[in-house]
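Every protein chain except one is present and positioned as in the full complex.
Chain naming follows the written order as A, B and C, and within any one chain the residues start at number 1.
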Amino acid sequence: MNPSALSTRDAQLPAAYSDRLEVLSLAPLWTALHALLPPERQTRVVPHRWRWSDLRAPLLEAARLVPIEQAERRVLVLCNPGLPGNFSATATLYAGLQIILPGEAAPSHHHTAAALRLIVEGEGAYTTVDGVKCAMEPGDFIITPPMRWHDHGHEGREPVIWLDGLDIPLVRSVEANWASAMKPASPPATETDSSQDEFTAAGLVPRQSRYEETGYPQVRWPWRTARAALAAMAATAPRRAPVVLRHVNPRTGEYPLRTMGSEARWLRPGEETRAERRTASEVVHVIEGQGESRVGDQTLDWQAGDVFVVPPWHWTTHRNRSGQAPACLFHLNDEPALRSLGLWQMEVRGAAEGEPSDCKNEVRK
Amino acid sequence: MNPSALSTRDAQLPAAYSDRLEVLSLAPLWTALHALLPPERQTRVVPHRWRWSDLRAPLLEAARLVPIEQAERRVLVLCNPGLPGNFSATATLYAGLQIILPGEAAPSHHHTAAALRLIVEGEGAYTTVDGVKCAMEPGDFIITPPMRWHDHGHEGREPVIWLDGLDIPLVRSVEANWASAMKPASPPATETDSSQDEFTAAGLVPRQSRYEETGYPQVRWPWRTARAALAAMAATAPRRAPVVLRHVNPRTGEYPLRTMGSEARWLRPGEETRAERRTASEVVHVIEGQGESRVGDQTLDWQAGDVFVVPPWHWTTHRNRSGQAPACLFHLNDEPALRSLGLWQMEVRGAAEGEPSDCKNEVRK
Amino acid sequence: MNPSALSTRDAQLPAAYSDRLEVLSLAPLWTALHALLPPERQTRVVPHRWRWSDLRAPLLEAARLVPIEQAERRVLVLCNPGLPGNFSATATLYAGLQIILPGEAAPSHHHTAAALRLIVEGEGAYTTVDGVKCAMEPGDFIITPPMRWHDHGHEGREPVIWLDGLDIPLVRSVEANWASAMKPASPPATETDSSQDEFTAAGLVPRQSRYEETGYPQVRWPWRTARAALAAMAATAPRRAPVVLRHVNPRTGEYPLRTMGSEARWLRPGEETRAERRTASEVVHVIEGQGESRVGDQTLDWQAGDVFVVPPWHWTTHRNRSGQAPACLFHLNDEPALRSLGLWQMEVRGAAEGEPSDCKNEVRK
Partner (left out) sequence: MNPSALSTRDAQLPAAYSDRLEVLSLAPLWTALHALLPPERQTRVVPHRWRWSDLRAPLLEAARLVPIEQAERRVLVLCNPGLPGNFSATATLYAGLQIILPGEAAPSHHHTAAALRLIVEGEGAYTTVDGVKCAMEPGDFIITPPMRWHDHGHEGREPVIWLDGLDIPLVRSVEANWASAMKPASPPATETDSSQDEFTAAGLVPRQSRYEETGYPQVRWPWRTARAALAAMAATAPRRAPVVLRHVNPRTGEYPLRTMGSEARWLRPGEETRAERRTASEVVHVIEGQGESRVGDQTLDWQAGDVFVVPPWHWTTHRNRSGQAPACLFHLNDEPALRSLGLWQMEVRGAAEGEPSDCKNEVRK
């Protein structure tokens, strides 16, 4: 909700009448009609890019300055300049960079907000979700579904940094936000995640799984696997076809989480995407390569480790500046929430007459 | 989103470091962790009741003071005292009372927000949704799905007042709010609504409808029909069983709208309901009868025409004060949105051991 | 399966080779390829009509000749002349007329086959399904889902006759047919069916039902209600639009049973329907009126109480011969089974170019 309160008084009304309305907790709609139902889509979110070269040093310094025991989660939050004091990257999405040092442990908690991670740097850390231990290697994508106990640990030798994405702003908007108190001692991890044994091939699912049935059969998508899949798709796709893979629940084909979706994109050397705009907002992380994105009327250049925001309904293109190497982007969005609320819409600039502006073969809710 | 900005500075950090974070649009999570992930469910919404005896006169006065041409929609908005300047009844729901005089017409528009109406007083008005004309009689429930042209007219002899419910606050929260400019001339209504000919019996749907397939086969639930169904249910239900009917799409059994749900409740003479609390918020309108509701630690007495708000996660009971007559309540809620976002939860006080706290036979998304 | 065994020998092959194949339980496909995958749709079922005037006397005589204790179910089965010895009306559907006398009781049993009834004549009988007692009045439609205990009783004064429909031939085809032994003593009925209290209006379902959750919330569709709904639909439908209501589960909008569907059709005075053909087969019962149906190259005239069969993929029209009174047909079909097996297809003769041959607004599985 827009924090700047709207006017609830109509100057043309008799003051006594207006006073009476106020006493009764009533307000005339007509003073605010076009603010409440505006003739143009509006967003307070602004396009913004955080450079990895700016982020790394403050993260390492935070690790020196703040003990993990005190911080619980040692995170620098990416605050959209259009949403001051909101700790939000977009109106619905929270994003932050978390750092953990060898031997440290972030204690177990759980909350109604959903979380996901994209590993940026370092090896040897892990996330444990309800006793299932997920290795964290750079580029890996890991989800922490709502209300499941999770903690982080580190058995390696160097700092590990990852990008956290949560739907905290959305969950706060609907006043359904709640977290458990921390648990100092976590249950020991007893299993590795299913991406290593039960979900290793397309179109094949265990008839009977050895994991507990939680509705989230896969919680980790190793980058090694995802990158190979992107490369295979890029190798034979027609020249102009986008190379984008969506993370889905392999048992249902639906988004793994109800509120946040994610995709991995491969940009061929020199490729520039068609302009699109969507009612969803996005946080984009550069896994590898360098390039630039046009978001509304701004151009954001980027390289590996950078993060940038695409506000809703902004025309957007992405371009790989390299003529030799691919570039890979990780997209985090609120598309599942908007779809299930019936508010999803997408347009493609230059879509031919009669061509649907929404892509074919999309996951449908 | 909570409009009171959170602190983004940690007093224990070196000022130079904090300054640098600020310049970089970063904030330390640990200063706000428990505000962002609070240990208790929180809401700014407060229980509140608007009395019909307070509302009717200001509505009639608004009709005298403000021409419909100028107001476009002549509505007094029910503003929750906990959400000043928000034009909101709860964090997700907008509610207002609209008045239209004989011969007036509220021009056609459409918007991404979903709307619904519950007729409070008067006869002869109608709503037209994409050329389908819905009669409005007291107690009738009518939906206006997102992005469908609709206008209101009046062929009767006395003022007509209804309760509007919209999901504007929710749609604003996800920045997907948008409305068309008004259309001065509406298309003439060509058909009456399907509740009069194609949807008149339980468990029977047309193999082939004469109405356009829009995904909203039924847009009106006449009170005459709904009241008879409540009375039939009450006549044979066990003494302690709640008598509550949910409005559903008869072709799918799902909520007619994706974001807002609604129910009609019958309270037997003297009946008091079991205490429940839900993550959903509610706006309740009294169709007939008199009684009181306990909402959190407040008691709200009510009679026909009154409206009150139930904030999320407040223990709530409803009581019919009459020993002779039934009381009927109309409940508007954001349950469909919370369910599809995975945030729905409900508890029943005194539910027996082993009894699920959620009701059996609930609509499931 | 076609009972006439196909030839498994190819006369052109060396006899020794053919003998060897036979010993090995092998057969050359090419001798039977076009019998197994024929170039035209085939059916052994023939159009056939049973006249009520022929059926009634033998039913009454059966009631005299055979005690209910001995018969368990006193039924004359409608045997399609194209399927001798099969006790089948079509390749998938069984149909029979059952008679019960005042004071008699048909003992409780259950089976994997699904059953349904359409009451033809008489008052005072009832069916009990898992302790829920369904009154039987002429024209009422009642389902008995698979594996639910059910019995029939009679508290009235005259013989009661109804049409039974089961999916026995289909269930036998997939070798999933099984029935319990009879239970001599049935559990006493403790409740009336939900069509009398919880499902009495379109688009309204109990939030919390007083009935056990079985997946079959509604088991009876009273004719009084269905006829009124047909009349309402006929009153305003465009002249050429078919007036057909499908029985659905009011909680899901889907067919009440997984294998058999049913519809009630209203033919206006003098109306003749458009020719259609479907991959489904049908058993049609005349509830009221008189007319004739063209099925393939046969014309079947009918009046109240008659039953006739429409084989798969036969062009079919129905005509009301009366210029004054409506005619009402009850259609039982295997459409749900064919849809869920991916084998449903329908064509409308004279459908305009570009018009889909399947009807809009159809229930979709």
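Just so it is clear, a residue touches a chain if its C-beta (ideal position, glycine included) is under 8 Å from a C-beta of that chain, and two chains touch if they have at least 3 such contacts.
Please read all numbers here as calculations on a predicted model, not as lab measurements.
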item	value
Touching partners, among the displayed chains, of the absent chain	A, C
Given A:Arg9, A:Arg41 or A:Arg251, the one touching the chain that is not displayed	A:Arg251
Hidden-chain contact residue, picked from the options C:Leu76, C:Ala275 or C:Ala325	C:Leu76
Hidden partner interface residues of chain A, rising order	192, 195-210, 213, 217-218, 221, 225-226, 228-229, 232-233, 235-238, 241-242, 244-253, 256, 263-264, 359-363
Where the missing chain touches chain C, by residue	1-8, 13-14, 17, 20-21, 24-30, 32-33, 36-45, 48, 50, 54-55, 58, 61-62, 65-66, 70-81, 83-88, 90-92, 94, 96, 109, 111-114, 146, 168-181, 257-259, 279, 281, 311-312, 334, 337-338, 340-343
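Here is the rule we go by: only the chains that are shown with their structure count from here on.
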item	value
Computed distance of Cα centres, chain B from chain A, in Å	30
Euclidean distance of C-alpha centroids - chain A vs chain C, Å	52
Two or more partner chains touched - positions in chain B	none
